[in-house]
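One chain of protein is taken out of this complex; the other chains stay put.
Right after this comes chain A.
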Amino acid sequence: MSLSVDIRKRLGDFALEVSFDTQDAGVLALLGPSGCGKSMTLKCIAGVERPDSGRIVLDGRVLFDSSARVDLPPQERHVGYLFQNYALFPNMSVWKNVLAAAHALPRDQREAAARDAIRRMRLEGLEGHRPAELSGGQQQRCAMARILVSRPDVILLDEPFSALDGYLRWQLEMELADTLGAFGGEVVLVSHNRDEVYRLCDTVCVISDGRGEPRIGIRELFEAPRTLAAALISGCKNVSRAAPRGEGLLRCEDWGVTLRTTLPVRNATHAGIRAHYLRHCPEGVATSSLTAGRAGEKNLIAGAVERVIESTFSTIVMVRTPGGGSLRWELQKGEWRSVREGLGADGRVCLAVAPADVMPLTDDARAEAMKEVPAP
């Protein structure tokens, strides 16, 4: 049971190039900012859009193959698609909507299948309602019931929670996780929300500017992203241009400092530090070596407080570094209060970062561009 996708499509001056497979992927997420080509990828899999070239195979069935001229119509693909706006037929009741998807079943099983899906999606009593009479959550469940009745081999979810209000999302997320857990086939979810992806998915492909990166585990994305795009989409707030300086050392241009890291630095073009991994190190201010741009044993970065932003549950402190770039430092409100008391009038502060938290990153697009330069 797996879905394998390798497609290319041009749209004006935007080029989509995505390849992944769902073998042992669990719930797979396509994660990327809005307009990066995630939805287009799903539409190509479902067959409502046609890629320029490539191949899509689902459980050994070729759905699309440009070289073999195979292009199955959406009706024959057995792909369940949860649209962003759920796409319920507005002129039909919940019952008719679900029943409409059951027509591939033998005539005498259709009603039973529809009733079963309605019960599983807890829509009993709403059968006679039109979609416009349902809440956002009910609409989503109705769309899922419709998909389940059509017995798909794979379910594609396109930003399933974007049409919902914040506090409804949480409950629906848990419900959807249960539904997807009970579904035996492949699941691909498209989202720009990293938290949603972290809670619902097992593996992830980061897509940036139409280019899909190799699949990685969901924990790896947050603990040790290897590319710049993955670091940014996983919420890393601090990135600097950087170059390797021998084993375990990264020269960070924008911060004017060389940092130690326990992660491999080969091919690194950038360095990333998560805002809440920075620690206050009061005794570091006196260390003279800092001015020379060497972080020393403790991986210290000197700077001056530039701006303080009070957020809902934390305080964000912008610290100007010797390299000219700013670091975003996020800490508990109480912690900031005690730091502030020890601060001098000049606002000088020293931050420490554990070598395991300095992430060497590769800018894929740039690495790709360097590869294309012919060897002299």
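We adopt the following convention: a contact is a pair of C-beta atoms (placed from the backbone, for glycine too) under 8 Å apart; a residue touches a chain by one contact, two chains touch by 3 or more; residues count from 1.
Here is the rule we use: contacts and distances are computed from a predicted model.
Participant: For the chain omitted from this view, which of "Molybdenum transport system permease", "RNA polymerase sigma factor", "Ferredoxin" or "Phosphate transporter" is its UniProt protein name?
Facilitator: The correct option from "Molybdenum transport system permease", "RNA polymerase sigma factor", "Ferredoxin" or "Phosphate transporter" is "Molybdenum transport system permease", the UniProt name of the unshown chain.
Participant: Decide which residue listed in A:Val57, A:Ala100, A:Leu249 or A:Ala275 touches the omitted chain of the complex.
Facilitator: If we include the chain that is not displayed, A:Ala100 is the one touching it.
Participant: Just name the one of A:Ala15, A:Val57, A:Val70 or A:Ala87 that touches the chain not displayed here.
Facilitator: The one listed residue touching the chain not shown is A:Ala87.
Participant: Of A:Arg130, A:Arg241 or A:Lys298, which sits in contact with the chain we cannot see?
Facilitator: A:Arg130
Participant: List the residues of chain A that touch the chain left out of this view.
Facilitator: Touching the missing chain: residues 43, 46-48, 73-75, 77, 79-81, 83-85, 87, 89-92, 100-101, 103-104, 130, 132-138, 146-147, 150, 165, 168.
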